[in-house]
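One chain of protein is taken out of this complex; the other chains stay put.
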Amino acid sequence: MTAAPVPATKEPQAPGGPAAPQRRGIVGKSLGPLLALPGIVWLLLFFVAPLYVVLAVVFGGVDPIFRTVIPVWNPVRWSSEQPIYVLTHIVGEDGIFGPALLRTAVYVLTASVLCLVIAFPIAYYVARLAGRWRGLLLALLIAPFWISYMMRMLAWVNLLANDGLVNRIVSVGGLFPGDTVWLSGHSGVVILGLVYGYVPYMIIPLYAGLDRLPSELIEGARDLGAGRWSAFWRVTWPMSRPVVIASILLTCLPMLGDYFTSDLLSGSPQTSMVGNLINETVLTPGQTGQAGAFVLLVLIVSLLPMVYYVRSVQRADGAVV
Amino acid sequence: MSAPRSVNRRTLIRNAALLGLSVPAVNALLAACAEAPTSSNPGGGGSDAPLEMASPDNPVTWPISDDNPPIDDGMSPEAGPLLIYNYADYLGPQVIKSFEEKYGVEVKVSTFNDTDEMLTKIRTGAVPYDICFPSYDQIARMVTAQIARPLNHSYLGNLDNVWDVFQSPWYDGEARYSVPYSIYTTGIGWRTDQVTDDIAGMDNPYDILWTPSYAGKVAVIDDWHTCMAQVGLRAGITDVNTSSADDLSVIQDNLTELASTVKPKVNISMYNDLPAGQIGLCQMWSGDVVNAQYYLPNDTSVDVLQYWFPEDGKGLVDNDLMLVLKGGNNPVLAHLFLDHMLDEKNSLKNFGYIGYQPPQKVLDTDRLVADGYLPENLATAAVQESWFDTGYRLLELDVDNDQAWHRIWQQFKAGA
Partner (left out) sequence: MSTSTAPRSTGKAPRQPRQLRQLRQLRGPVGWWRDPWRKPRVLVAVTVGYLLWSLLPVLVAVLFSFNDGRSRTTWQGFSMRWYYGDPIRSVWHDDTLQTALMQTLKLGVVTTLITVPLGVMLAIGLDRWRGRIPSSANSMLLLSFVLPETLLAVALLMVVTTLVLPFTLGTTAQVIGLVTFQLSYPAILVRARLATIGQAMEEAAMDLGATPLQAQRRVILPMLVPAIVASAVLVFADVIDDFVLVRYLSGDAATEPMSVKVYNSARAAPTPALNALVTLTLVAAMLAVALGFLLYRYLAKRAGDQESIGSFAGET
């Protein structure tokens, strides 16, 4: 998951835009379908079909000996025991999953907002104001892409260990005892991990979008007497809103499936997210169907933002679709 | 392309709609829709008879079926490589090496995180493993589904070296399918520099895990049955396989109290975390605390580690097994490896590496400290043969009870 296509801002239509009245001969006509076919077949086989397998597992049965799943392919014979189990245990007296789902929402939202607060000024600066430093800054901002996520988490595990640097620095002045156990069930630490891990994925698409803002408009506003802030609020910000929304989606959608950040930086059930629920149940006999149900749940929740994203990108692509 | 896609989408939409409905309505609706129930109850799936459950009161000798016979006597070993499936850090490299040299073959060890994962992956047949190291509560399933291969004892002369209890154990009469690997207890481990209480002297030593002042320093074992059974023992529930709803709700309450008072970590890396000081107090397997001494930083004395297990042996006692898998390509070599591991010298060498005691007759449990296998402060980690009569054994549970246990565990793990 690196950066991504973001919906274009107000940009003149790319050359070659809409209508394409051409293509000669049979080869010319069938060239598109021919070239696209392998990719489409691949996606159908390994992207769409697996989602159906998830359904067959969720609504399937369980092997009495191994408690492993027996997928049921025919929708008519689907049993709804597993999804009902999950649904009935979200809220209320038996609401064992509710807190984790709520926690996921809170973590993801908080982390996304923090990501934006950090990423926007940086992307804005690098895209519009950095001048000759731009190349270097961009290279440094991209650097985290080349450092594995696991390694960056490992770095924090080291820093936050009981005898790690953080506790040492904190205890230098003697103000604090410096014996905080950071890596055990602190929501703040997990959110920090999420922000640290995902903020690069927000900076780059934001940068790409802000870079494309037509500077004439902003300068025009300034020339017409708008102050620095007012030009920003009344021209730049409205123009960059689609990019901001797309960047938030690109950051928080993958966060929804995250379980390893909580695992590494906390390891305590007190910070379990829905990703942890999936990870816990998927290989546990008798519960694989529940894992599938959680997968569907996350899928449904993320479907709307995903469709919104796809729409906005396609609109920005204009006539390509 | 539109066929699978449209079904998919329709179902998604249906699910989305369902989510918007109230839960009771969903219940009624879906219950009505379920024409052919494929439930999780026995009989719903492809197999006929419910699983026979072994227990000390109901010893079982597993049948040997005609289509899964043991290997013949006196065959010569295959060329390998021998594929072993095991927990991480649970097999000494020296004994592997000596086996490789003795038979001129290669041994490859793959690791799993828990036995559920082990079973799932073995069943996919992705890798033709020859040997795996399950716990005794998996053997029923592995034999019934013919994943395990019956043993030919003519290759296993060293089986005589192990304690009499394991010559024909209740979970596998006549040791037809398995040989014992390690024995251990589940108690409490702690560091004296972080926990100063006299735990062994407490009225109920299990209480120590619920002490609020140790919040953030506590870890419990990431295995539902082991962890919950010990929580039950704290509350005096000695039937560690209980199916009583009252007992289970007591366990649930204790577990919830544990989560809210000390926010424990849940993992199985105590053998590293305790010596590293990341935790100070935990549920612990005896083998892990023995092993922990090798993970201590150089400047820390081994005296810092302590372990408690009830002196009368009325606690959780366990043993792991070695099994030859039917799907493996090297059955003869696998038998030879089992025998290699049951050899007195090799098993002691292995003990020195993994910290888990083998049930060898030659090991005088009272002399483990004097013989240098255990440091003095960890003498409590020695496992007595008699404890396998007095201790509590975790058994496989029937489906309904298993679900009841898992529900509580899930709640705990979900941080609810």
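Order of writing sets the chain letters: A and B. Residues in each chain are counted from 1.
By our rule, a contact is a pair of C-beta atoms (placed from the backbone, for glycine too) under 8 Å apart; a residue touches a chain by one contact, two chains touch by 3 or more.
Remember, predicted model here, so these are calculated numbers, not experimental data.
Against the chain not shown here, chain B presents residues 1-2, 5, 83, 85, 88-89, 108-111, 120-121, 123-127, 267, 269, 271-272, 276, 295, 297-298. The omitted chain makes contact with chain A at the following residues, 1-6, 14-16, 20, 22-25, 27-28, 31-40, 42-43, 46-51, 53-54, 56-57, 68-71, 118, 121-122, 124-126, 128-132, 135, 137-159, 161, 163-165, 196, 199-200, 204-205, 207-208, 211, 215-216, 218-219, 222-223, 228, 249-250, 253-260, 263-264, 267, 275, 278-279, 282, 288, 291-292, 295, 298-299, 302, 305-306, 309-310, 313-314, 317, 320-321.
Methods note: only the chains that are shown with their structure count from here on.
Mean C-alpha position of chain A lies 36 Å from that of chain B.
Interface residues of chain A, counted against chain B in their complex, comprise 40, 44, 48-49, 51-52, 55, 60-68, 70, 72, 75-81, 83-84, 87-88, 90-92, 95-100, 103, 161-163, 181, 183-185, 266-272, 276-277, 280-281, 283-287, 296-297, 299-300, 303. Those residues of chain B that touch chain A in the shared complex are 1, 4-5, 7-8, 11-12, 15-16, 18-19, 23, 26-27, 30-31, 33-47, 50-51, 116-117, 119-120, 123, 141, 144-145, 216-217, 259, 263-267, 277-278, 399, 402-403, 406-407, 410-416.
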